[in-house]
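Note that one protein chain is taken out, while the other chains of the complex remain in position.
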Amino acid sequence: MPNPFAIETSSEGDLSVIQLEGYLDAHTAPQFEQAIQAEVEAGRHRIIVDCEKLTYISSAGLGVFMSFIEEVREQGGDIKVCGLTPKVRQVFDILGFAEIFDICDARRGAVQRFSESPLREG
Amino acid sequence: MPNPFAIETSSEGDLSVIQLEGYLDAHTAPQFEQAIQAEVEAGRHRIIVDCEKLTYISSAGLGVFMSFIEEVREQGGDIKVCGLTPKVRQVFDILGFAEIFDICDARRGAVQRFSESPLREG
Amino acid sequence: MGTLERKFTLHVPSSTENLALIREFVTTIGKQAGLDDPEIGKLELAVDEACANVIEHAYGHDTSQEVIVRATFDADEVRIDVEDTGRGFDPKKVPSSEVEKLVAERKSGGLGMRLMRTLMDEVHYEIEPGKKNELHMVKRIRKKAD
Partner (left out) sequence: MGTLERKFTLHVPSSTENLALIREFVTTIGKQAGLDDPEIGKLELAVDEACANVIEHAYGHDTSQEVIVRATFDADEVRIDVEDTGRGFDPKKVPSSEVEKLVAERKSGGLGMRLMRTLMDEVHYEIEPGKKNELHMVKRIRKKAD
């Protein structure tokens, strides 16, 4: 298959960066869910999901974003999305996710946005 | 599909370089045949086929090499092959093409080999 | 080409592992039908959603079952049929929740059928539980600008 799925979590200061690569569908979404779950359980609620290398997303992948955003915001954090390719962006737009999620062009922008809303204790 | 087919002919001095990219199968082989045919008809018989970006070859592609080599050699030229990836190399080897064709690692090597056998008029 | 109809069929075991192959299948067909890239993307996603639903809901991840995707196209449209012999359901009884509501309820699902209906020109189900369930979808081919 053209591009399987890969996921990598790193940190930038108090931010967690989850980088997605390849396709995020019903087969690979559980890995993404685990990755976000791990951050949330570790009390890391300021999360950037970098989609620069994400070539495909289906509702199973979008469902992961959807199911965590409330909890993370309740804890004073956020899930910011960056690097959407036009193909993936189209799906966010169709579902109205652009109104719910903070979507930035590049990772820099997402980091910047978090710095404008400093961490408040949960 | 992962990587369609592309072909590009250029020249390096009196050498013709045909660069193949993607997959060379029964569907795309006719394009390769036309490219070699064009060189041969133009009297350009010193040909390098650069396979560095060739990800797949089937017998239809190998058949193009096979059908021109005699004519080109009769005219004092050669078809030298360079840049074979392991996957494509495997097919050349299985069919014993390595004994018939001059196969070089890199394009430089193929150019060098031609310089060792200067053009004789056909 | 012209109005000649082209037919393709794919049978795969009911596993999410095979969604990537199903997408390749649909993408190839979309290209041959002359759809542009955004339209191919929509077709690909709609069929992925349809098959993911079959794998998850109709067969409950029983990988010994089979998902069948049939595709035909002519000069006017691409038609996709997704067939299963699983549980079946009544599509009219599936509530169509707003995304805001799903977010508030921390749901991870409920987006698939909405997507399919948005992405395709026609979507309808023919359900005969225990016998055969079929989902028919149509994407019309808008002629490319070039």
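Things worth noting here:
Per-chain residue numbering starts at 1, and chain names A, B and C are given in the order in which the chains are listed.
Note that a contact is a pair of C-beta atoms (placed from the backbone, for glycine too) under 8 Å apart; a residue touches a chain by one contact, two chains touch by 3 or more.
Small disclaimer: the values here were computed from a predicted structure and weren't measured.
Where chain B meets the omitted chain, the residues involved are 1-2, 4, 23, 25-27, 33, 56, 58-60, 62-64, 66-71, 87, 90-91, 94-97, 100. Residues touching the missing chain, restricted to chain C, are 4, 6-13, 17-18, 20-21, 24-25, 28, 32, 63-64, 66 (touch as defined at the top).
Operating definition for what follows: only the chains that are shown with their structure count from here on.
Put simply, the C-alpha centre of chain A and that of chain C have 26 angstrom between them. The centroid of the Cα atoms in chain B and the matching centroid in chain C are 43 Å apart. Those residues of chain B in touch with two or more other chains do not exist in this structure.
Contacts with at least two other chains are made by residues 24 of chain C.
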